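Note that one protein chain of the assembly has been removed; the remaining protein chains are unaltered in position.
The chains carry the letters A, B and C, assigned in the order they are written, with residues numbered from 1 in each.
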Amino acid sequence: MPRTHSFSYRVSYGDTDRMDRVYYANYLEICERARGELLREAGFPYRGIETGGWFFPVRSCQARYFGYAVYDDLLLCRTRITRLRHATLAFTTDIFRDGSPKPLVSATVELACVRMDGRPDVIPPELRTAIAPYVEE
Amino acid sequence: MPRTHSFSYRVSYGDTDRMDRVYYANYLEICERARGELLREAGFPYRGIETGGWFFPVRSCQARYFGYAVYDDLLLCRTRITRLRHATLAFTTDIFRDGSPKPLVSATVELACVRMDGRPDVIPPELRTAIAPYVEE
Amino acid sequence: MPRTHSFSYRVSYGDTDRMDRVYYANYLEICERARGELLREAGFPYRGIETGGWFFPVRSCQARYFGYAVYDDLLLCRTRITRLRHATLAFTTDIFRDGSPKPLVSATVELACVRMDGRPDVIPPELRTAIAPYVEE
Partner (left out) sequence: MPRTHSFSYRVSYGDTDRMDRVYYANYLEICERARGELLREAGFPYRGIETGGWFFPVRSCQARYFGYAVYDDLLLCRTRITRLRHATLAFTTDIFRDGSPKPLVSATVELACVRMDGRPDVIPPELRTAIAPYVEE
């Protein structure tokens, strides 16, 4: 049974748009925070990964919006790894308004492992081991 | 042969991240600008659509990143409508570094037509007519 | 001795720019988060203030940058109220890298109290009482 990472996020005024909702692109920054915290929990903070010479640029993302968050909502972000290949992986984050069982947004972000010069590389084995508990396939 | 809308965008310092690339979520704001300009060219500026009591919240988006833009790049955004249903439509924007034939990013954003109270509605016929030249299906 | 409010903030990738620093404008969104949390601590979450029919648009801001935060820094934001007039107030937030005694950034944001129609109004007495412990003058 794979592990899911939980992360709380408070919606700022700056996150909202004139429809009084979190602007659609801003959920993707929230997802970036969430997967960063998953990696920290796994013992591999992303800053350290970059210091080690690996980078994980985004290759694709997709998001579905079932509802919307408003100013000051406390959001619960539940993240798991829904794909793990040799040189790519994907995080799926479901974003809930606190207390609600149905996600407002569900987003999947696929990242590629590259070296500092942009060359694709395999995901380092220690990282692969560390994130294994979060992998759902 | 459907029409494609062209829009130029200059990358700001604020758009970039520490990898010296446009942050992945920021391309989606560029796409929002691009489809807003398509609607203006079609004679239906989005502000006017909202004043008329219709809103088009985002239902889903997906983006693929083939390359990346850096600070001060002049980007060419080519947008067309790749889906037009009774109550939803989708814009696809390909973002090019000026002069290059291969897109850096290709993003599709699906919007739903709703009334001010959030109730789904059909896309107003005048708007449908105005955007028809951009529809590729 | 006035009270100072403490708030922690983790720098996201999206906050940074190509100089590998938090982009200068983004500190002001961090300050907005910080003063929102001060108001919550004082028992007057800003969302409730707006629900009550009062708004506090920004009238001026100023920031000095003595250093800079980088990706993944855990910032400590210390906020106090440095001006309280009939119809305006100012929050000053000092932002520290965790553990450092010298602020990276110090910003003062002045807000005006207005009614929903934009008319200036006096700050409601209950709010004035609630925030009094944070006022330093």
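Here are a few things to note about the model shown:
Please note the rule applied: a residue touches a chain if its C-beta (ideal position, glycine included) is under 8 Å from a C-beta of that chain, and two chains touch if they have at least 3 such contacts.
Because the structure is predicted, anything quoted here is derived from the model rather than measured.
Of the listed residues C:7, C:44, C:68 or C:96, the one in contact with the hidden chain in the full complex is C:68.
Considering A:18, A:102 or A:119, the position touching the chain not shown turns out to be A:18 (whole complex). When you scan B:33, B:78 or B:97 for touch with the missing chain, the hit is B:33. Listed for chain C, the residues touching the missing chain in the whole complex are 19, 21, 23-26, 28-29, 32, 55, 57-65, 68, 109. By the touch criterion stated above, the residues of chain B touching the omitted chain are 10, 12-14, 29, 32-33, 36, 45-47, 71-72. Listed by residue number, the positions of chain A touching the unshown chain are 13-14, 16-21, 23, 25-26, 70-71.
Keep in mind that, in the parts below, only the chains that are shown with their structure count from here on.
Least step count on the touch graph, chain A to chain C: 1. Of all chains, the one whose Cα centroid sits at the greatest distance from that of chain C is B.
Chain geometry summary: the mean Cα position of chain A and that of chain C are 28 Å apart. Here the spacing of chain A and chain B, counted between their Cα centres, is 24 Å. With touch defined as above, residues shared between interfaces to two or more other chains in chain B number as follows: 19, 21, 23, 25-26.
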